[in-house]
Structures are given as C-alpha cells and as structure tokens.
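Below you'll find the structure I mean.
Yeah, one chain of the complex is gone here, protein chain that is, but the others are all in their spots.
Coming up: chain A.
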C-alpha cells in the first residue's frame, strides 16, 4: 500500500511539473503539449468514439494474433523439446528468427496478403510465437525427472504421462512465455498499425502525427503505455506469482 501511495505521488508530481513547464511556456505546445491539452484530446477522442473504435480494432487483432502465436508457439515448443532432430534444425532457425524484430516482416506480409489486417496480424503472430516456443521448450525440458518417475510407478506413460504430468509441470514456463509473447505481440501490433491502415491505435497515432495533432499523439502513447503495463502488472504478474507459489518455485 505504501508503495502504491509513493507511485501515485510520483506521477502527480511529474504531471504537475509538465503542466507547469507548459504554462510557463518553457517549450512550444507543438513540441510537447501540456497534460491538460492531452486530456482534452483524449476526452474528445472518446467522446466521438474514434478512440473506442480504435481500441476495439486493435484488441481484435491482438487477440487473434496472440491466440494463434500461443497455440503455434506451444506446439512448436513441444516438438522441439521432444525431438532432438527438430531441435537441432528448426530450433536453430527459431533462435535466429527470434532476434529479428517482427515488424521487418511487414513489407513481405503486404506483398503476400495485401495492405490489410491480415498483414498486421501476421506480424503480431511472428512477434509472439518464437518467445512462446522457446519457453514451452524449456518448460518441458526442465520437468523434474522425479515427477516423471513417480508417475511411471503409478502406471502412467506415453500421451497420458504428457497430458497429466509433463504439461502441467511446465505451466510456470508457459505463463512466462505467454507474458513475453503478449509484450512482444503488443509492440508488434502498434508498429504494424503505424505502417498500415485503420482503424487502430497505431493508425490514429500516425494520422494525428500527419496532421500535427501532438496532443492526440501523446494521448495515444499514454493509452498504449497504460494498457501495456496494466495487463502486465495486474494480469500476468499476478498469475505468474500465484503459479510459482503453488508450483513450489518460491517459498
């Protein structure tokens, strides 16, 4: 609670100094508009529903893209963990691909799918899949042999062993993988939308920038940051903590 109060006070002070600087005209509004101007454009954006349409459109792409990358990433991860041959070949490819920022695939995606939503979703999928794959692979490889032995003495083997023991034992890694996949997918989505068509938060950011509407640019940045950190802190952080407590990874 004390930490929370400290955080709130800190943000109030930052916003206050920012507003103060703007009022004293230490910089021009076109360089950095004041918080009240940002707030005004946010109110207007939500008032005429454009920002709401943007949010809905962005989240739709995110859920489709992230959903595909979680499933695809898990499946490839399981394959890599189970097959040495796949790990040596596909595994090294995935490692290489993971170091490529997914947005660089957009030009290619536009050639393949056209200048539309599919291209953006494709980039989001690429953003989330590889990190999920690597975490899933690690999770399965790190399952305690003790669990497997115990299950074997209780007559479990093959697919039954995998579904009832190996997969659940790797859940902490799945959660971490999902958290990172979300973070990468969110960034990829914004980058993709900036370079693509609307509606969408990234598109509105680009649009506002083209028209020199800096308060809307900052407004959208604030929305992106708030959503990113809220999902990370309030959803993933909590799930991760409760999972690692239950799985006995911390005392």
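Keep in mind that, in the parts below, contacts are C-beta pairs under 8 Å (C-beta built on N, C-alpha and C of every residue); 3 or more make two chains touch, one makes a residue touch a chain; residues count from 1.
Just so it is clear, contacts and distances are computed from a predicted model.
Student: Would you kindly match the missing chain to its UniProt protein name, picking from "Transglutaminase family protein", "4Fe-4S dicluster domain-containing protein", "Cytochrome c oxidase subunit 2" or "Carnitine transport ATP-binding protein OpuCA"?
Tutor: Of the names offered in "Transglutaminase family protein", "4Fe-4S dicluster domain-containing protein", "Cytochrome c oxidase subunit 2" or "Carnitine transport ATP-binding protein OpuCA", the one UniProt assigns to the missing chain is "Carnitine transport ATP-binding protein OpuCA".
Student: Would you indicate which residue among A:21, A:47, A:168 or A:225 is in contact with the undisplayed chain?
Tutor: With A:21, A:47, A:168 or A:225 as choices, the missing chain is touched by A:168.
Student: Of the listed residues A:18, A:147, A:162 or A:236, which contacts the missing chain in the full complex?
Tutor: Only one of A:18, A:147, A:162 or A:236 touches the chain omitted from view, namely A:147.
Student: Any idea which of A:23, A:60, A:84 or A:246 touches the chain not displayed?
Tutor: Among A:23, A:60, A:84 or A:246, only A:246 touches the chain that is not shown.
Student: Can you name the residues of chain A that touch the chain not displayed here?
Tutor: 146-147, 149-156, 160, 164-165, 168-169, 171, 245-248
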